[in-house]
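Shown here is a partial selection of chains from the complex, left in place.
Letters are used for the chains, namely A and B, taken in the order the chains are written, and counting of residues starts over at 1 for each.
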Amino acid sequence: MSNNTPENRPAVDLEELKDRVSRAPLHRFLQLKVLELEAGRARLLLPFRTEILANETYIHGGVIATLIDVTGDWAVATLGGQPVPTVDMRVDYLRVARNGEDLTAVGEVIRQGKNLAVADVAVYNPHGQLVAIGRALYRTG
Amino acid sequence: MSNNTPENRPAVDLEELKDRVSRAPLHRFLQLKVLELEAGRARLLLPFRTEILANETYIHGGVIATLIDVTGDWAVATLGGQPVPTVDMRVDYLRVARNGEDLTAVGEVIRQGKNLAVADVAVYNPHGQLVAIGRALYRTG
């Protein structure tokens, strides 16, 4: 749904972008991994570790918000080549994420403009159920 | 601005609530500290540590979203006695938070209903400048 045709889009090295996710200290702590990148779309993995729990039962919502922010950012980065600053974000929590669950997030660019981009992100538990959805605005120029 | 008058509000042990913040594994990692609690209001500290950086220069927006979520939750908890699940949240990033900066968040309950509560949170850098604002909805019943 992007406006950017291949012609006016910069060449983006998706492999290099994939590797970059772990350069952020916070991403390293979270062990975030980019599973897939294609134009306008990113799929990330947040492997479970006990440090991300809110209590003995649930994964912390702040970690899910972080996963959404990063996944949307990486989806936008597939078009512009760089992660970009988040302007604002909405997160809706739909189902608790439980102790031990690896989470997968899929982000898609809804609108890519010269200055701003909007991305939607869906977070799934290992049963393929929606845990949370997010919508974020990024500054692209 | 709460609807809960002292009469219909449960007695809440603010000191106990203050200590509880560090029971969550994620809060322990973040070294979150409750500075102040009063009815409908919470003030929290996120001390800087290198693991929360997005890059060499900036603190990660996901950590700021986490701080907002928790601060709003603790503000709501001052009225009901317990942290409660977040339903949804909006975060607006207003100014970058820099490497080395301790962040302070102030949360206020805007509306406390039987089933739902809304809280506003403002995050400040050590110069007293607004870094981000958040608004979150919590399920109280």
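Just so we're on the same page, a residue touches a chain if its C-beta (ideal position, glycine included) is under 8 Å from a C-beta of that chain, and two chains touch if they have at least 3 such contacts.
Predicted model, so just to flag it, every value in this text is computed and none were measured.
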Complete-assembly copy number [criterion: all chains share one sequence; 2 shown]: 4
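In this text, only the chains that are shown with their structure count from here on.
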Length of the line joining the C-alpha centres of subunit A and subunit B, rounded to whole Å: 23
Footprint of subunit A on subunit B - complex, ascending: 23-26, 28-29, 50-55, 60-63, 65-67, 69-70, 85-93, 96
